[in-house]
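Have a look at the structure below, then the notes.
Removed: one protein chain of the complex. Kept in place: all other protein chains.
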Amino acid sequence: QNIRQYGIEIGVLEPGPLNSITDVGEVQVGHQTMIVGNHIRTGVTAVLPHPENIFQQKVPAAVYIENGFGKLAGSTQIKELGNLETPIILTNTLSVPTAADALIDYTFSFEENRNVRSVNPVVGETNDGYLNDIRGRYVTKKDVLTAINNAEDGVVEQGNVGAGTGTVAFGFKGGIGTSSRRLPEKMGGYTVGVLVQANFGGVLQVAGVPVGKELDKYYLSDRLNESPDGSCMIIVATDAPLDARNLERLAKRAALGLAKTGGIASNGSGDYIIAFSTAEENRIPYRATEAVQQKSVLRNNRMSPLFMAVNEATEEAIINSLFHAQTMTGRDGHTINELPVDSVLKLMERYER
Amino acid sequence: QNIRQYGIEIGVLEPGPLNSITDVGEVQVGHQTMIVGNHIRTGVTAVLPHPENIFQQKVPAAVYIENGFGKLAGSTQIKELGNLETPIILTNTLSVPTAADALIDYTFSFEENRNVRSVNPVVGETNDGYLNDIRGRYVTKKDVLTAINNAEDGVVEQGNVGAGTGTVAFGFKGGIGTSSRRLPEKMGGYTVGVLVQANFGGVLQVAGVPVGKELDKYYLSDRLNESPDGSCMIIVATDAPLDARNLERLAKRAALGLAKTGGIASNGSGDYIIAFSTAEENRIPYRATEAVQQKSVLRNNRMSPLFMAVNEATEEAIINSLFHAQTMTGRDGHTINELPVDSVLKLMERYER
Amino acid sequence: QNIRQYGIEIGVLEPGPLNSITDVGEVQVGHQTMIVGNHIRTGVTAVLPHPENIFQQKVPAAVYIENGFGKLAGSTQIKELGNLETPIILTNTLSVPTAADALIDYTFSFEENRNVRSVNPVVGETNDGYLNDIRGRYVTKKDVLTAINNAEDGVVEQGNVGAGTGTVAFGFKGGIGTSSRRLPEKMGGYTVGVLVQANFGGVLQVAGVPVGKELDKYYLSDRLNESPDGSCMIIVATDAPLDARNLERLAKRAALGLAKTGGIASNGSGDYIIAFSTAEENRIPYRATEAVQQKSVLRNNRMSPLFMAVNEATEEAIINSLFHAQTMTGRDGHTINELPVDSVLKLMERYER
Partner (left out) sequence: QNIRQYGIEIGVLEPGPLNSITDVGEVQVGHQTMIVGNHIRTGVTAVLPHPENIFQQKVPAAVYIENGFGKLAGSTQIKELGNLETPIILTNTLSVPTAADALIDYTFSFEENRNVRSVNPVVGETNDGYLNDIRGRYVTKKDVLTAINNAEDGVVEQGNVGAGTGTVAFGFKGGIGTSSRRLPEKMGGYTVGVLVQANFGGVLQVAGVPVGKELDKYYLSDRLNESPDGSCMIIVATDAPLDARNLERLAKRAALGLAKTGGIASNGSGDYIIAFSTAEENRIPYRATEAVQQKSVLRNNRMSPLFMAVNEATEEAIINSLFHAQTMTGRDGHTINELPVDSVLKLMERYER
């Protein structure tokens, strides 16, 4: 269950109907979860900005890098051209090449793309090597294509699924999480949705409550037992008509939401945020006869409510990933326990939430 | 009083002896506070990385820009050359040119610099125009030089002083705040100190407690009564031997501490972080016969404890600024109330802090 | 005279009618030249993107920093917000604060701006301290305002004028130079104009001819007699409807034009490029009732001809600055000789240009 379903609210804005990245436009999410034997605990998550041929109908996009100890594919072209031309794939660190190759296959599979000879596959990753035999590189191109084919709008499965199957956050079992915020009509009524692959550390706070300290499980505790490394991939979608510059600013604010959960963007954490706009009028056709495109662009001075929205949705998506993930045993008998939700809820009560 | 003096701890690391940026090396801080008539509520704060001729003995430095709606002088040269060659001055937005000019005077005042014909003055600012008649540009070069001359190590005055005289944070009176963290010896025993000029908004959290919501004073509350704009200037000092690249990474983590106070880096907020290292062995002489300098450089994988330290010290410095600032009436009878510390402390108790 | 008036063409595209930055939209340029006694050899050049209140009608803009050893004011806000709200002032390094202060005065001088309390003055600079008593800081706010008041469209004076009065390029007298290119109609018919303040070094090439080597005056010649330091400020204007992202890409290509003159962006050279678009439909009103603005945006894949245009215009503007500048004696009897145009023309002939 989402934390909100226990009556605990994060932030001051309202979520969208599903409290999910799929509240935004026609965004779709699909997973391929891989739990095999004692050693494979990994998977793939696909986020599609819209269900059509993305290469032919690119979307404005930006990447913000909070900490670049990571292997994200595709960031430099997004930055240069300001757009995204494939689904976004999340997987484990060492499967980025396979996923990138699969995105090329996927793009070539459209008849309309038959003469395309350059594709910018976008693949994010976190390192699930504690639970997963990551060196085995078990993710195949077929797994990636399956995740894409599984993509749908509606409720997004969270926790130990897809790219979150083997991840760890704040010493507890992490995973996929999602959340959204919808602005009041007078602020444009726009929706911001966030999906995270949580796999990092620090000193866990839940809605401001010092859960990590209370449970004596945090980075730099005396026992120094928790590495803060790992990574956090954050996908941000909005239907607000933002150009690449303001999408980058929006992406940057997602890191502030991560901070509120107690994340510190540690040296070994690859914390990347990819943001895109689904505003249909701003899609960028691959081919166009017109040299000049008419675009709708939200003014700078209307951005602050969106900044608040992405901040809150990111915080809540990360907490949701912890609330959904379940205890997992994997490689070499390694076990990561789930967040003890009952204890946390008691703490929340004690701390007046 | 600092929040810590009320028994409330922020984070898990210990502060340095003064819980101040002056815990770091020979860092000095000086203020010039300007409260005149009903309309002047401004001032100048100077931070000196060391008490000698900084132009002749530059320090490694970096700037990280969380939100660039601001007029900071000097950032591009710091980024290119990786060093700082003047004191850092903080003042109001429209007095940046005056302060920069004064830093040139200051640099030229050293006999040793008599042939210098290029100086990179570093001046940060926030907009105190609600309480201060900012258009009057009352800060003079003499005020700036006075702030530098006032600089000393030891306890730093906080609240309505220097560049914090007229600032507003979270709808309450903001100001200058400082805090520090000292790492355990096994992590190097390094100190990180932070000084802030707090002048921004969002939804105030104090040590995780939702103070802004409880006091019904926050951005995007129904009444929309609080602008989150303004700015937050953050100065980070450390004695850890960091090169410019890792100083930039350190600076970036200060923004995460700001996030924990409820800051959102709103569109109109100029949030800049300047970080420098005081490690003596790495100072950069203006003139040197040797082409190659021997430097001590902390390894990347030792950075995470420092990231934690700057995160905590920034959060605490901002809260300290609010705890020290007092109600102020200024321009056109505008009044900004101080944070109601008693009420906040009761909230802290109720919320089990 | 411009080099083109001697029959020598640079590049393959055609210049605009005046071969000047003033060929673009309503761009205006004004100079204040300061030659006083034996020691003052400096000045101010102002570039106005349009003749109205720029603060109220901002223009899309970007800054690209080829080498940041410089004191340019205003870059971080341009980058964050993607626009320019004052004229661009060029002057000497140590007069940047004065010029910034004057731009605030200028902005406040408009009745319509009477409630404005934040201004982002944009001031570029190069170091003219060899010929000019730069430490004297003789430029006053009045000089800056005079340059702005002198601004007009039409032919731009080049050489030893304004901010180019005391500059040195490739060991010869440098100064202000300008040039433009107009694309054929089938590529949109857009104009790109460039104005430079040339004050840097390397190994001079004129239209590919190794003039520096032939005249035995170049960086790293045996006698090492020429410092490549100084700086080159480059202003790029276009009427193409470019957003900030593509303006930054355009700015970046100006550096390639500088390279073709033999510039190397040496360590001590502050090489900055500021680009803006004059497309009227994309001006950004300070106040607007609409949250969303309709903009015309040129597609990425139409940029290459503009890249070529800015490359050529920058090369030619730098060469023009050398062709116009005249021998100057200044501070401490320092003399910098003008480029020996007759010898250069003979070289051009010998080298088949």
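By letter and in written order, the chains are A, B and C; residue numbering begins at 1 in each of them.
By our rule, a contact is a pair of C-beta atoms (placed from the backbone, for glycine too) under 8 Å apart; a residue touches a chain by one contact, two chains touch by 3 or more.
These numbers were taken from a predicted model, which means no experiment stands behind them.
Every visible chain touched by the undisplayed chain in the complete complex is listed here: A, B, C. One of A:104, A:215, A:291 or A:345 touches the chain omitted from the figure, and that residue is A:104. The missing chain, though absent from the display, is touched by one residue of A:26, A:80 or A:352; that residue is A:80.
Per the touch definition above, the residue from B:244, B:308 or B:348 contacting the chain not shown is B:244. Contact with the omitted chain, checked across B:142, B:295 or B:350, is made by B:295.
Touch with the chain that is not drawn comes from one residue among C:159, C:193, C:263 or C:330, which is C:263. The residue touching the chain not shown here, chosen from A:24, A:96, A:250 or A:297, is A:96. Residues 80-82, 188, 241, 243-245, 249, 284, 288, 290-300, 302 of subunit B touch the missing chain (whole complex, contact as defined above).
In the full complex, subunit C touches the omitted chain through residues 11-13, 66-67, 202-203, 205, 208-210, 213, 218-221, 228-229, 249, 252-253, 255-260, 263-268, 300-305, 307-308, 311, 350-352. Where subunit A meets the chain that is not shown, the touching residues are 65, 67-77, 79-81, 93-94, 96-98, 100-101, 104, 108, 117-121, 127, 129, 134-135, 137, 270, 272.
By our rule, only the chains that are shown with their structure count from here on.
Of all chains shown, B has the CA centroid lying nearest to the centroid of every protein CA atom.
When the CA atoms of subunit A are superposed on subunit C, the rotation angle comes to 180 degrees (nearest 5). Two copies of one chain, subunit A and subunit B, touch each other, and the residues they use overlap strongly: the shared fraction of interface numbers exceeds half.
For the pair subunit B and subunit C, the distance between C-alpha centroids works out to 35 Å. Averaging Cα coordinates per chain places subunit A and subunit C 43 Å apart. Across the assembly, subunit A contributes 249, 300, 302 as residues in contact with two or more other chains.
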